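Below you'll find the structure I mean.
Here the complex is missing a single protein chain, while all its other protein chains stay put.
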Amino acid sequence: MIPLLFRRLALGFVTVWLVSVIIFLGVEALPGDACTAVLERDAHGEALAKCRTDMGLNAPALARYADWAGAALQGDFGVSANGQESISQIVGYRVRNSLLLATGALSVGIPLSIFLGTMAGLWRDSWIDILFSSGAIFAMTIPEFVAATILILLFAIWLGWVPAIVLTPADAPPLEFFPEFVLAAVVLTMIMIAHIMRMVRSSVIDVMASDYVQMATLKGVPYWQIVFRHALPNALLPAINVIALTVAWLLGGVVVVEVVFNYPGLGRLLIDAISDRDLPVVQAITMIVAATYVGVNLVADILGLLLNPRLRSHHMGHR
Amino acid sequence: MTTQPLIDIRGLCVGFRGRSGSMLPVLHGIDLQVCRGESIGIVGESGSGKSTLALAAMGYLKHGLQRISGEVIYNGADMFTRTAAELARIRGGQLGLIPQNSGQALTPTLRIGRQLDEALRLHCALPAGAHTARAIDLLTQVRLPDPAAILRRYPHELSGGQQQRVAIAMALAGEPDALLLDEPTTGLDVTTQAHILELLRDLARTRNMAMVYVSHDLGVIARVCDRVQVLYAGETVLEGPTRAVLKTPAHPYARGLLASIPRLGESTLPRALEGRPPSPGSDRTGCAFAPRCALATDHCRAIHPPMVQGGTGQESRCLYPEQIAQMDMSGSGAPLSCCPRNSPLALALDTIAIRYDRPGSFARFMPARPGPPATVDDITLTIPQGETLGLVGESGSGKSTILKTIAGLLPPAQGRITLGDGTALAPRVDKRPPDQLRRIQMVFQNPDESLNPRHSVADILAQPLSLYFGLAGPELRRRATEALETVRLGAHYLDRRPGQLSGGEKQRVAIARAFAAAPEIVLCDEITSALDVSVQAAVLELLNDLKARHKTTFVFVSHDLTVVHALSDRVAVLYQGRLCEIGPSATVYAAPSHPYTEVLLNAVLEPDPDHAPHLLTADVAELSPPACGCPFQRRCPVKLGQRCDTDTPPWQKGADGHAIRCHIPLSELNKTGRG
Partner (left out) sequence: MTAPAAPVRRTRALTTLRDMAARPSGAIGLTLITLHLIIALISPWIAPFDYKEMNSAVILGNPGAGHLLGTDHLGRDVFTRVLLGGREALLVTGIATPIAMLWGGMLGVLLGLRGGWIDEVLMRLVDAFLALPGILPLLVLITVFGSGNEVLTPTLAFFFGIPVIRVARAAAHEVVARDFISAARARGHSPLSIVRREILPNVTDTLLVEGAMRWSWMLLGFSALSFLGFGVAPPTPDWGLMVSDARVYMSLAPWGVLGPMIALSSLIIGINLTADALAKALGLDQGRKAVI
């Protein structure tokens, strides 16, 4: 099993490295560079040449990649193209804010979605199932900005419970984000509940129809004991990977929702950076998001391996 | 025994709601009484409703099934009207179930110890502290070695036989009055099956339990049951003492079923029972068996026959019980067509070794370690034209692997395969010229897997025809029709899809596809094991017929020794991927020489109350072959000693191409053989 873990880990690193290459090449292929972005209209002649020499842009691509990747590994993403600020610092606050939002959504969403999915699966075809399942389809399919706009219309404009537009600077203490945070977290929670719930529901239905649940029934095990001891541990195993995908999605900057609620997270920084052609910032965000995605999925894979006795000894037997 | 029956099922009808909304019955008015200490067998082919009946005895119906009428009385009350709490107390307590596939019926995420403990906690009066000791005691009773270690295992870490024993122990935990067994040995190797049956017989005798034993296998029923009930299309057609039912069955269906079972003692093929049972919801005015019955009259088709008293204590659902006795029961199957003597070579395998494990991309960078012994090793076989060579062995013996290698799907690690004309076959199929490919065709175990569900029968048959002969248009269709005729299917099957055919018809189409290529060698991989016994007989008959007409060479792989016996000229016995014995069928079956062959043959069950298996070795599951010495060293009942562990046994040649691989001299082995 240890070699298998190493294999997964190695594949994760390969993926992150590939992302860095794609990003680097992508930025190379774009017209313009950091200097044209900094100098804007003055980007010609001597000024441009000098800037390029200063920033080391005349070095061969491979050398520049090595420099950038080496620094990025140490958490140093260089300076932003327009403000000359340290990217690590700008991005740092945004990561904190995005984490805050994700934690809020996950802490409510995961237990709730497992509960709702289990109920819908156990009582399939009942009115509870119909209600939950149609709710899930609705929450999954309507666009994020539509859901967000409806909530603002409802809670901010018609009911007036929360302010509609708030602008909090990115480096404010976490508590000050509360007004933007609430509705954004509600939208994200709704969407993630829908996805995880559907997965849990179908998994519970499969497991409840399995031979071992039938056997447990015919062994005289009471219903709720069957559900908790025999069915749920097996039904939730496949949900781990779906939860991981949702977590990665939440941490990866939920662009649209952050834009709608003016929430200063990674997603909005990404949009702003692209609009400003601030390529170093785009590179930095991308690397962080990709590493998170790979890391979260890796953790899910390993958890799946550890929690599933079949996979665990299968791999032990083979290696 | 005249006591009150323990389980009393009266007029039970169970059905499901069909697409049209009407109720389609799967059980029609079943009566079943079981007394303490009595063991009743429920026999029927797939779809006869036998498993539904066993589960209904516990008041349980699968999702979608409903009770239409009738009652299941246990202990004075109907199981279907009891409360959930009452049911939970009875199930797993007084009524124990042993399921068909314990590998799937044990919860994968719970250790065996926890699952046994749960049963004890629910149904056993012992204090919690005594549970572990009791669990070990139960595992010892079902003869599992090292029970304390088993308690710590997960279900998937046990072999099929061990899982089944755990399931039996779990049923015994509640000190049951009655056991319901739903095909508990189906899918197990013959030796394991024989061991489990002996265990069940002992348990029933010592504990004075009632047993309801559901099986498709009359050989199993013959071994463990006092009485038998034969189900046909959800209805009891025959009921009586086991001996009478097996010796002089008083119903035409039971006669047909018995005649379709291949037996080691017969020199002819089993006789097929043509047709198939009616599907649920079809018209039931007449006798359900009438369309397949040789005795059927217009009267049979108009009147639903009642159960009537027949001879020898049997009750039969037939209008003409007196005529049944005159029906021919055996010996009318076709004689086996024989391979011509001294015919030229068709195929030769020379010291073939096959390995499954290949170093992955990652392992290649690791320091090399000595790998496990090859899955299949040192296989040398020569097969003359027109011969049927049977390859037998238990699961994991590598018999199917060898077929895949001949077909070029799995390249051997070493050795070579040559055709009769001396040309070597390329190890991989994509390197073989089309003509070589055409000459070797393969038929697979399960037609549901080997026929593309999206193709019509015409598409399926067109593939070899257009590939090898470049046919198209009307000529292609004509040849496809001809191919269907060789397997006795009409041209109207051309436009059907596999999903619209019965299991037997599908396998015929698969055979037709192989024969459409006009092959010289046909590789058959367990081709009857997914079929009901009556359908199996028809397929065997068909193969025998094709063999006589086309002089095809067959390599016939099966785990079922009786099937191989019925069809093969020569038989090769495999253990752990190594050959043990090879020789003419008649010689090997009459007087098995190799200790393993003897073990296998002695474990075979026959539908004969006078036949008892002899268990010569312990039931041990082996995962991989030993690194050196005789492959059978760990289970051999006549092991000599050190030599068997270290030296590969030599080939000893007997008369008529008979050869075995053993350190014990052939002459000595023949003396100990049963022949």
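In this document, chain identifiers A and B correspond to the written order of the chains, with residue numbering beginning at 1 in each.
Methods note: a contact is a pair of C-beta atoms (placed from the backbone, for glycine too) under 8 Å apart; a residue touches a chain by one contact, two chains touch by 3 or more.
Every value quoted in this text rests on a predicted model; they were computed, and no experiment measured them.
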*Where the missing chain makes contact, among the chains that are shown*: A, B
*Tell me which residue among B:T285, B:T351 or B:N452 touches the hidden chain in the full complex.*
B:N452
*Among A:A170, A:V186 or A:V255, the residue in touch with the chain that has been omitted*: A:V255
*Absent-chain contact - pick from B:R82, B:R477 or B:H611*: B:R477
_Which residue of B:R497, B:H550 or B:H611 touches the chain not shown here_ = B:R497
*Since one chain has been left out of the picture, which residues of chain B touch it in the full complex?*
361, 404, 407-409, 429-430, 432, 434, 437, 440-442, 444-446, 449-456, 458-459, 462-464, 467, 473, 476-477, 494-495, 497, 513, 517
*Residues from chain A at the interface with the omitted partner, ascending*: 11, 14-16, 18-19, 22-23, 26, 30-31, 124-125, 129-130, 133-134, 137-138, 140-146, 149-150, 152-153, 157, 164, 201-202, 205-206, 209, 249, 252-253, 255-256, 259-260, 267, 270-271, 274-275, 277, 282, 285-286, 289-290, 293-294
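Here is the rule we use: only the chains that are shown with their structure count from here on.
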*Given the complex with chain B, which residues does chain A contribute to the contact?*
3, 7, 10, 209-212, 214-223, 229-230, 233-234, 237, 307-310, 313-314
*asked:* Applying the document's contact rule, which stretches of chain B touch chain A when the two form their complex?
replied: 55, 58, 60, 62-63, 84-85, 87-93, 97, 99, 101, 104-110, 118-119, 122-123, 154, 156-157, 167, 170, 174, 362
